[in-house]
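A single protein chain has been removed from this complex, and every other one stays in its place.
Chain naming follows the written order as A, B and C, and within any one chain the residues start at number 1.
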Amino acid sequence: MLIVMHHQATQEQIDQVIAAVIAMGLQAEPIPGSLRTAIGVLGNQGYVDDSTIRTLAGVRETIHVSKPYKLVSRDFHPVSTVVDVSGVRFGDGEKPVIIAGPCSVESEEQILEAAEQVKAAGAQMLRGGAFKPRTGPYSFQGLGLKGLKYLQQAGQASGLPVVTEVMRIEQLDTICQHADMLQVGARNMQNFDLLKEVGKTGHPVLLKRGMSATIEEFLAAAEYIVAEGNTQVVLCERGIRTFEKTTRNTLDLSVVPLIREMSHLPIIVDPSHATGKRMLVPIMSKAALVAGAHGVMVEVHPNPAGALCDGAQSLSGNDFAEFMKDIDRLYEFLGYSD
Amino acid sequence: MLIVMHHQATQEQIDQVIAAVIAMGLQAEPIPGSLRTAIGVLGNQGYVDDSTIRTLAGVRETIHVSKPYKLVSRDFHPVSTVVDVSGVRFGDGEKPVIIAGPCSVESEEQILEAAEQVKAAGAQMLRGGAFKPRTGPYSFQGLGLKGLKYLQQAGQASGLPVVTEVMRIEQLDTICQHADMLQVGARNMQNFDLLKEVGKTGHPVLLKRGMSATIEEFLAAAEYIVAEGNTQVVLCERGIRTFEKTTRNTLDLSVVPLIREMSHLPIIVDPSHATGKRMLVPIMSKAALVAGAHGVMVEVHPNPAGALCDGAQSLSGNDFAEFMKDIDRLYEFLGYSD
Amino acid sequence: MLIVMHHQATQEQIDQVIAAVIAMGLQAEPIPGSLRTAIGVLGNQGYVDDSTIRTLAGVRETIHVSKPYKLVSRDFHPVSTVVDVSGVRFGDGEKPVIIAGPCSVESEEQILEAAEQVKAAGAQMLRGGAFKPRTGPYSFQGLGLKGLKYLQQAGQASGLPVVTEVMRIEQLDTICQHADMLQVGARNMQNFDLLKEVGKTGHPVLLKRGMSATIEEFLAAAEYIVAEGNTQVVLCERGIRTFEKTTRNTLDLSVVPLIREMSHLPIIVDPSHATGKRMLVPIMSKAALVAGAHGVMVEVHPNPAGALCDGAQSLSGNDFAEFMKDIDRLYEFLGYSD
Partner (left out) sequence: MLIVMHHQATQEQIDQVIAAVIAMGLQAEPIPGSLRTAIGVLGNQGYVDDSTIRTLAGVRETIHVSKPYKLVSRDFHPVSTVVDVSGVRFGDGEKPVIIAGPCSVESEEQILEAAEQVKAAGAQMLRGGAFKPRTGPYSFQGLGLKGLKYLQQAGQASGLPVVTEVMRIEQLDTICQHADMLQVGARNMQNFDLLKEVGKTGHPVLLKRGMSATIEEFLAAAEYIVAEGNTQVVLCERGIRTFEKTTRNTLDLSVVPLIREMSHLPIIVDPSHATGKRMLVPIMSKAALVAGAHGVMVEVHPNPAGALCDGAQSLSGNDFAEFMKDIDRLYEFLGYSD
């Protein structure tokens, strides 16, 4: 950490800051400049909580050099993590994973049909929401436990591992029994108690980036899970909230190569929620894979026009089959053989 | 809802859309224009889920006229709600409420001293976090149940009702026993399961606006609580996330008069978290009250330089006493007598 | 400036960075830490262009301590600037200035009537656009030179100094002849050539904050004007662009006290453009003045329903007269006597 003093800070104020740093068990190294003095803080093994320092007289600002995460950082763990979800593998050196399925499980027939369609087209995992986060209380909230069981059946029937969202801690045991991977949604990315409990399960996790989460906060959220001993975390970029409203969110594809450099965890992309527009999903999926994503998750519905949620961003089974042909060609270009 | 068709949409596509609207039990009113056709949707009693419609051929966009909330809307409930927290009242016609106290309960002595200081200066409620949401797992996470009990004691000793944050559903019973008001933090504003359970308690709630929540989403979150039968909800603006980083967040004061027009629920402002800078807290508190806030919540710590969290934005006891003298003068100007 | 090296940076890389700093005529002070090395850069008299350094091997990031402005900074010029516009004074110790008038000059009658109304109600300056920046080419673009002359006449008739926007350099001479103050609009805040030429005129300037300008960029834009020798610059907060669309922009009132601390230049607020809603203008004006603004600029139109631009955010003459009565009471409270 660097402490920057005000232009007019007195020597006495500088000395007080130095004393405060030492009181924290750290070393202080003053750097007198032509215009102002800065004080380097040394000896910390990680992120320094600067609340105390920032309040001292004469301090203009503090600048962090260390980050609020460590276990997920490539700086400290250079070897890439591969996450294994019932045999489907996410990570460097693995063929990128295509997860597909409807926004919500709506009925036994719907999810079975979706599972068959996406399996036939070549998807490796099945998604489907049983417990749904919806902006308002009057929208369809999901089938709950019944939906979860239908999802599991559909997974078993098609031979695809399944991922579904967990919204509250009490659901964790049940979801771990029925699903191969737990999804923590964007709205819960900073639901820290949920993250800790998810960490304790040891179950593979798909952690979505919060709507207004910085990369640092995203990685710090993953750190909560890994700090509980669960390293099986796949990150997921799903668009951030900006002033631009033509798309549902703004897909921030640059984070893919950035996170690959900053962290050893795999990262995938969800172009369906990011863009909110069906026509953009195939093309942005391809862009994501070229940008280095370890997978994409796309919404597929047997009958998008009748979907109970997010129909506008869902591909039909036929759309998806077309899309997968393109993906096959792209994988060949990218050097992944079957 | 209005459905806007593409310029080149065919009559057949228009007819399909009309049929789909009718299938939803609603009426469709085509509005042929010089350049394109729009279709008005009539007969709905509230927000229409447009997923189905948006996917039909020839549809360019759908435009919502109704909102995803109703119970919290002043349109439907013109009479202002007054929220009563153990005798402290928030709402139109009531003197604005000053809530004060430290970010975290750190020890029995600290919270008792803070309570005495803020009571002596004229605050009407005491705040203090026992369970703390922190970006990274290595920051101080709060004293938990012990902190909650200290807070209750400090409230009783000073005669001030207390508010504290709830982070997980299992904590609800305990917190309801020890605190007069439940706070739902910004990071949990769309933790819909928590909102529903908070709604079932019937306990007064302080609902903070999410970091990137629109006004519509903010009110829809309140609707989750009220829909469970709990009308005792105070809204709290605490700054939104923008590109500007000189302040911790961007305090969006215009929402105060806007929400007073759109909703019958009271709204207060938290300038400490919004700005993150102690020097801005008193002046922005006054601006908030002039803008019509039903209260402000400010961080006060007996010793900000030693605070375990958010020291940089906390007032000392002396700062707060000075601040309250200003507030007294302002209240006189605004026409609130003691 | 501080240069932060990568965790695995070699001593050779560190030495190269030190050599590069020295080659720039500055001093380098290595600060070895437990996890990584940082290098303090000393000896600079202002902002350091770090392009060279950031590209060297082993460098993780550079952190600026100095700012891209100096002449406008209170750090270096502690005495507040008072800007005098034909006798109307903006700045510390002066009564805040109310500027009022229509968005656009639409006709001789309209601006004369507006001038009379705002003068009668107590405004100190008249605004009115002759050259208008409009998002699309098919909206009313202003009356041009004719409008400018009408504005000058209205100013002379009412005894109010006038301010109007300049959009291109060739207009500068003419506008300086007809108007007491030049406005640089939000869309031109980083039109650096215009800023330089405005600086050369020596004419008082109202510089509006760009829609997505940080405080640092806002002050750096003012620096362009002051660096040409023109210190008569009034800053104007007019809302920033965020995800929230219920208001036209998000009024960032916290910048008022912040800029008063960071700069010696006066700062006013434009609540009409910030909010885009007439009902919010009076209340947010009062909040701005309580937050320390040196003035407010509000849109007033004799007949808002017939306005050619921004009618929805304009007060009528009667609205404005009511508003000014409130302002009088507020000024008394704030300690400004006539």
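List of remarks:
In the analysis below, a residue touches a chain if its C-beta (ideal position, glycine included) is under 8 Å from a C-beta of that chain, and two chains touch if they have at least 3 such contacts.
Source: prediction; values computed, not measured.
Of the options A:V88, A:I240, A:I267 or A:M324, the residue whose C-beta touches the omitted chain is A:I240. When the full complex is taken into account, the listed residue touching the unshown chain is A:S212, out of A:Q117, A:S212, A:S263 or A:Q313.
Among B:T81, B:Q171, B:T242 or B:S272, only B:T242 touches the chain left out of the display. Only one of the listed residues, B:L2, B:V82 or B:L334, touches the absent chain: B:L2.
Considering C:I39, C:C309 or C:I327, the position touching the chain not shown turns out to be C:C309 (whole complex).
Checked against the full complex, the candidates A:A121, A:L251, A:I268 or A:M324 give a single residue touching the omitted chain, namely A:L251. Where chain A meets the chain that is not shown, the touching residues are 212, 214-216, 240, 242-247, 250-255, 257-258, 261, 274-275, 277, 279-280, 283-284, 286-288, 290-292, 329-330, 333. Residues of chain C that touch the chain left out of view are 20, 46-47, 49-52, 54-56, 68-69, 133-140, 167-170, 187-188, 190-194, 196, 211-212, 216-217, 220, 223-224, 227, 241, 278, 304-312, 314. Seen from chain B, the chain kept out of the figure touches residues 2, 4, 6-8, 29, 31-36, 38, 40, 42-46, 63, 65-66, 75-76, 241-243, 245.
Everything below uses one rule, namely that only the chains that are shown with their structure count from here on.
At the chain A-chain B interface, residue numbers used by both copies make up over half of all numbers present, so the two copies contact each other through mostly the same positions. Mean C-alpha positions place chain B and chain C at a centre distance of 31 Å.
For the pair chain A and chain C, the distance between C-alpha centroids works out to 38 Å.
Looking at chain A, one finds that residues 46, 241 touch two or more other chains.
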